[in-house]
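Removed: one protein chain of the complex. Kept in place: all other protein chains.
On to chain A.
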């Protein structure tokens, strides 16, 4: 038996297909992954993401500590409530994990990181924090988390949880605020509008039920994965890991080289790579025609430029075709046609810009 979120019984009662997900018993789907995907793109759905690793960093030195710990710069967070996506790197510039950090006040930052990397992350952060005596690391296992996403998500949250929630209407993307027991953030992993709600475990079932009554569809981790892939968002452990840098993972935009005097872990390696060019790049692939489905670990041949590998692939329900993220040699240009090995055959796939889908619409030109 794996770990269970406070909504485990709720998922089982909804006839979810439960699967092991990084040591957690989680819902893969509640009947049809495709229908759930479309619900989020067209209406509103909710995902139990209580398995995510939520922890708070407390103390006056928390900001300085995070400026060392993260490749992105929390100094960009000028007003309380703002959120930042960042990689946490090792000294070789490899990605230990990716996370979102919320600035709550000058002595309090909240971090949401991946579930499967929890122990590794906390060990790394604790050992790095040894030089920052004032920083306290507080895991928040007392909190659950629901992502409500889709074009109608916000309206349905107000309907389900009452008018006080309308205060969240003014939040711009990547902002957050506390409303009573609820911590509401305009972040997500789908490419749609919506909220991620962090809340105490006790009321989480009631909140889930209220959202259901407002016709927010339960969404499993299967659809969450196709939604994030269409949105061109990396999945830790697949599209990047301890051996790949953000610059090789399409995440150069999340590395803050300025100000030049900020020391952060991994900086030296990244600066060198930034100067000389990374040897590999993460690209989007679109399968030409039909013939199969692109999937992780399939080999990609780029004529004259070397070989690469798909890191995440699948069927994109919004596009009705197969797409992938692939790590290819540097120099393979946009528009190039590569060949992917799919069940013994070689299928053509075009290198395209990603995200593939934003706000329900194809970004492919």
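The rule is simple: a contact is a pair of C-beta atoms (placed from the backbone, for glycine too) under 8 Å apart; a residue touches a chain by one contact, two chains touch by 3 or more; residues count from 1.
Simple rule for what comes next: contacts and distances are computed from a predicted model.
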**Study point:** Listed names "SoxAX cytochrome complex subunit A", "PilN domain-containing protein", "Glycine cleavage system H protein" or "Molybdopterin synthase sulfur carrier subunit", with the criterion being the UniProt name of the chain not displayed
**Key:** "Glycine cleavage system H protein"
Practice item. Out of A:34, A:75 or A:177, point to the residue that touches the absent chain in the complete complex. Key: A:34
Review point. Which of these, A:55, A:183 or A:315, touches the one chain of the complex that we don't see?
Key: A:315
Check your understanding: Who touches the missing chain here, A:131, A:272 or A:290?
Key -> A:290
**Study point:** Those residues of chain A which, in the complete complex, touch the missing chain
**Key:** 17, 28-29, 32-34, 222, 226, 290, 292-293, 295, 314-315, 322, 343
